[in-house]
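The complex is shown incomplete by one protein chain, all other protein chains being positioned as in the whole.
Moving on, here comes chain A:
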Amino acid sequence: MTPPSERPLTAMIDPAAGPPDCAAYGRAGGWQAARRALGGLAPADIIDMVTRSKLRGRGGAGFSTGQKWSFVPEDPASARRKYLIANADEMEPGTFKDRLLLEGNPLQLVEGMILAAYGVQAGHGIVFLRGEYHLACTRLHHAIGEARQQGWLGENILGSGFSFDIHVHSSAGRYICGEETALLTALEGRRATPRSKPPFPQTGGLWGAPSVVNNVETLCNLPHIIANGPEWFAGLGLGEDGGTKIYGASGRVAKPGAWELPIGTPLRQIIEEHAGGMLPGYRLRALLPGGASTAFLDATSLDVAMDYGSVEKAGSRLGTGMAIILDDRTCPIGMIRNLEHFFAQESCGWCTPCRDGLPWVERLLSAIEDGMGQADDMDQLARHARMLGAPGRTFCAHAPGAMAPLASGLKLFAADFTDHIRHGRCPLRMAA
């Protein structure tokens, strides 16, 4: 038997050939894990294996997946309504890893969902898919239909007594739907406002039933953990965390893209080797390591290992692991204004600090970028970063996320802010 691929998530993905069908998926090693789990593993074994694999949530928060599941009441799926939800509402600016997985190998997600659902004994599966992912939607529907036809979904799967099926919910926009409690509210046919915790979704989620919400990439790892063992999976990572990670880079790099690499791969290797370094004529100024809601790191931080703990120690967050590169010819204030426009627009409007604070931040940044900044604007921005950035002052993590690039940018680009305000113009825009 050939040893398992060290790039398990993308091993079967061939953009030119399209996604594998049920048979091809099986020939390439798919369904082994589902057969193993439903053929003799106890639900508690699945949770234990996933905990030992050191898999952490790939949506951005990085919570231990096994631990997250351990809070779900243990009743069998037949005794109680429970939900397993795949968060496919990928909307973090700069992030396109889940689309790759959804379009490239939707059956891997289906198998991952079967395993997660069996582990937490949930009979109802939902994929919460963002409305803009049209191709992923078509391919996912096709994959689910095929899996159902082959007996991988539905009543009494493989004669195990476990029943599970998947419904695709095509959403209709709004970034906040990716927040797990807002996602639940949206599924209940209400405006997607986050909920206060407790109750946590694991005990009181969708329609009040125990619910687990996991990111697409997280779920896609499960077949490989169950088929090849948690120790094998943990060993794929270079540091404390287990597995591989889909990293990416966008902006003025030579070869923007996404690559599956061992988790903990140094940022320098991602940018210089895989993304091919900067485009000719551009130098790297700073970057957001894991999407719009992570703090800027400057060019001196390139040796940081891209795992949860190391990036946090460097002053930012791993987030989605998809880096956005700021070059030396792009105005950092213009970039932060663009980010804060996004966050202000996407605020759900439920709590006042976020609803009113974020547009205020955007207006201040616009004034500075347009040459109408006032002397005390930087203090005003810093005050917002402090007041909105601390957890607990707003209803959910939207505003703290929005403040991460602002707070770090105010420090890193202090001279650029001062220049804009003193000279009453954007130096880079005049040069362009």
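Heads up, the rule we're going with is that contacts are C-beta pairs under 8 Å (C-beta built on N, C-alpha and C of every residue); 3 or more make two chains touch, one makes a residue touch a chain; residues count from 1.
FYI, contacts and distances are computed from a predicted model.
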Assuming one chain is omitted from the figure, identify its UniProt name from "Ectoine/hydroxyectoine ABC transporter permease subunit EhuC", "NADH dehydrogenase subunit E", "Fused nickel transport protein LarMN" or "NAD(P)H-dependent oxidoreductase subunit E". "NADH dehydrogenase subunit E"
Which residue from A:I85, A:L140, A:M278 or A:A292 sits in contact with the chain not drawn here? A:A292
Kindly state which of the options A:Y25, A:W69 or A:Y133 is in contact with the chain not pictured. A:Y133
Selected from A:K54, A:R139, A:H224 or A:R252 as touching the chain missing from the view: A:R252
Residue among A:Q150, A:S170, A:T203 or A:S301 that touches the chain left out of view: A:S170
Just name the one of A:L84, A:A147 or A:L326 that touches the chain not displayed here. A:L326
To test your reading of the contact rule: which positions on chain A touch the chain that is missing from view? 90-96, 98-99, 131-135, 167, 169-175, 186-192, 207, 248-252, 256-258, 288, 292, 322, 324-327, 330, 334-335, 338-339, 341-342, 345-346
